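A single protein chain has been removed from this complex, and every other one stays in its place.
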Amino acid sequence: MLKGTIKMELTRIHPAVYILYYFIMIVLAFILRDPYFLLSFLILILVLISLQGISSELKQIMKLFLPLSILIIIINPLIQKKGVHRIYLMKNFFITYEAIAFGILTSLALLIVILIFSSYNKSVTYQEMLYIFSKKLPIISMIIVMSLRFIPLINSRVGEVKKLNHLKANGIETKLDNNNQDKLEEFDTNISDTKFLKKINSSKKFQSIIKEAKIIGKIMGITVSWSLEESMFTAKSMKARGYKSYKRTSYLSYDISLTDIIFLVLIFITVSIIVLGIIQGYGLTDIYPSLDFALSDLPLNIYYFAFIIFLLPLIYLEIRERMLWH
Amino acid sequence: MIIENFVNNLPITESGAVASSSLSIPILIFAFLLVVGIIYFIFKMYEQSKPTVESIVLIAVLTAIATAGRMIFISIPMVNLASFIIIMVGVVFGKEEGFLVGALTALVTSFFAGLGVWTIFQMLGWGLMGASAGYLSTKFDSIPFRFIFGLLWGFLYGWITDISALFYAGPTLEFSQIIALIISGFTYDLTHGVTNAVLLAILYNWFKKIFLRARDKYLPNQSSATATNE
Partner (left out) sequence: MALIEFDNYSFSYLNSAKKERNKTLENINLNINFGDFVLLCGPSGCGKTTLLTNLKKELMPNGASEGYIRYNGTEISKLDDSISACEIGYLFQNPDSQIVTDTVIQEIAFPLENIGLPTEEIRNRISEIVAFFGINNILHKNVNELSGGQKQLINLCSLLVLRPKVLLLDEPMSQLDPIASYEFLSIVRRLNEEFSITIIMSEHKADRIFPFIDYAVFLKEGKIIYNNNSHDICNDVINDKIFVNYLPSVTKIYNELSEKYGKYTNTPLSIRQGRKYLNTIHDELIKINKDTEKNNCSDDSDVHLTTKKYNTKKKSIKDILPFSKDNDTLIRMEGVYFAYEKKNLILKNIDFKLNKGEFISLIGGNGAGKSTFLQVLVGVLKPIKGKVKYIKNLKIAYVHQNPMIHFSKDTIKEEFLESILNSGYYGSNEFNEKTYNTLLKLEKEKFIESDILNNLKFKNINYSFKELIDFFDIANLIDNHPYDCSGGEQQKIIMIKVLLQNTDVLILDEPTKGLDPISNKNMAEILNTLIDQGMTILMTSHDLDFVAENCKRCLMLFDKNIQIDDNPKLIFEENNFYTTFVNRMVKDYIPQAVTLDDVKSFWDLE
């Protein structure tokens, strides 16, 4: 389903403010390389996401990126030989303590960015995104809205066509002999008579792929021609209701509220302080050539606190939302 | 032993390390903004060309079809019908439509699967896929060409979208990360390429007919213009 269904009901923040806030968060995640900063970042983002509700697509994304982060952690020390603290695994073969630390920190940053996006997808609905988008690109955003409407329609059509795929002869005739399922109808006689295909056909590896592809292709082909045919009426219906490709207004309006202004001021102040800190090197730990890191080096300075305050507003709003409802 | 040889032969001189770390965050952010700029520019060009309502609807339907093709068969991960549809759109309707449908498919997919940095590079990858198919449309009648084109784009698309992962690399870009990406993506890219190639080889003619009929209906001016050229 489409994103953005679980939202705060009692607080409304202008989508542009949201987008700005999340953008700064991502840039910070790229730049910051301090274990304390990154760990605090990770914890606060996790708190925010658990307040917003952990979604199933997060698991999906994690599945894709976990192998990548593990690979980075393993491969980086294997081929990156910079760093002073060497750990010998074999006679001539060593890895460096710095390279391991670098791999871990990189993976941590990667995880944080994924989580930020996941949280963003919870905060900003696609309608709000399109609202911002439509100011500059009205036609493109119209196209996006229309495809969002067509996708479920096409899905249901695919469902109908898929059902008929169990039948022979373009779905007209029933194939009663269940043992005969391998003899799927060749739906297009033109395609199998090319020499090149016969060559591929002879290889058994490809045969199952081709069979699969033909079935899927047949389902899609019928759905595509059906949808293209029906959509002529969509164009007519748009014309009939006075659609012109320029100068449209919107039924949505997002006014700047007091919350937005407070939010913006907070972002401005904290980000200024954080940037000042970054210029002086706070939040950036040099890893190469030598990582000299001790747990006792707590970053108890104004820059760190500014960073923490920068991350808190959404968590505060989510908690207040909960309190108001109960 | 193999790993050892591999490692010893790698160019990890000091100068090499310096060269790679110069590819740091500002450059990547610049690359990101450049991609955003290119896509915005092409979108804006389409807007300024004052397209007909039919053309708008056509692009919307094709985008929806490609997106549905991406999502319906999500249970069979090797099948990526979106790429096939995008290539076919490029071949039949032209490079501009190919780019638009490709880029928009990535964007619309992100509304379902979640938005990320990768979205913008998917837009670029699929957009270029459609546009390149449009540029080379005349050569598509040869089956070996279709096969190679589809296979190649499986990898090209993988590499373009992998650029997004480099962002996570932090302030210094490491050679190791590129290797990690290519290794982790290899099987996916290969299956993507093979599916493309197979679909293009066997379904090309049928889908071309379907799309040509649509072109005649939706864009009568364009199809009559190309008809005279042929």
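So that you can tell them apart, the chains are marked A and B in the order they are listed, and the count of residues begins at 1 in each.
Note that in this section a residue touches a chain if its C-beta (ideal position, glycine included) is under 8 Å from a C-beta of that chain, and two chains touch if they have at least 3 such contacts.
Here the structure is a predicted model, which means the values were calculated and not measured.
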| item | value |
| --- | --- |
| Absent-chain contact - pick from A:I74, A:L137, A:M238 or A:L264 | A:M238 |
| On chain A, residues whose C-beta touches the chain left out of the figure | 127, 145-146, 148-149, 152-153, 156, 160-161, 163-164, 166-176, 185, 187-189, 218, 221-222, 225-226, 229-231, 233-234, 236-244, 247-253 |
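Criterion: only the chains that are shown with their structure count from here on.
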| item | value |
| --- | --- |
| CA centroid of chain A to CA centroid of chain B, Å | 17 |
| Chain B residues touching chain A - in the complex, by the definition given at the top | 3-4, 7, 10, 12, 17, 25, 29, 40, 43-44, 46-47, 50-51, 53-54, 56-61, 63-65, 67-69, 71-73, 76, 79, 81, 85, 100, 104, 107-108, 111-117, 143-144, 147, 165, 167-172, 174-177, 179-181, 183-184, 194-195, 198-199, 201-203, 205-207, 210-211, 213-214, 217-218 |
| Parts of chain A lying in touch with chain B, wherever the complex brings them together | 1-3, 26-27, 30-31, 33, 57-58, 60-61, 67-68, 71-72, 75-76, 78-82, 90, 92-93, 102, 105-106, 109-110, 113-114, 117-118, 120-121, 126, 136-140, 142-144, 146-151, 153-155, 158, 188, 190-191, 194, 196-197, 200, 206, 209-210, 212-214, 216-217, 220-221, 223-225, 227-228, 231-232, 234-235, 238-239, 243, 245-246, 284, 288 |
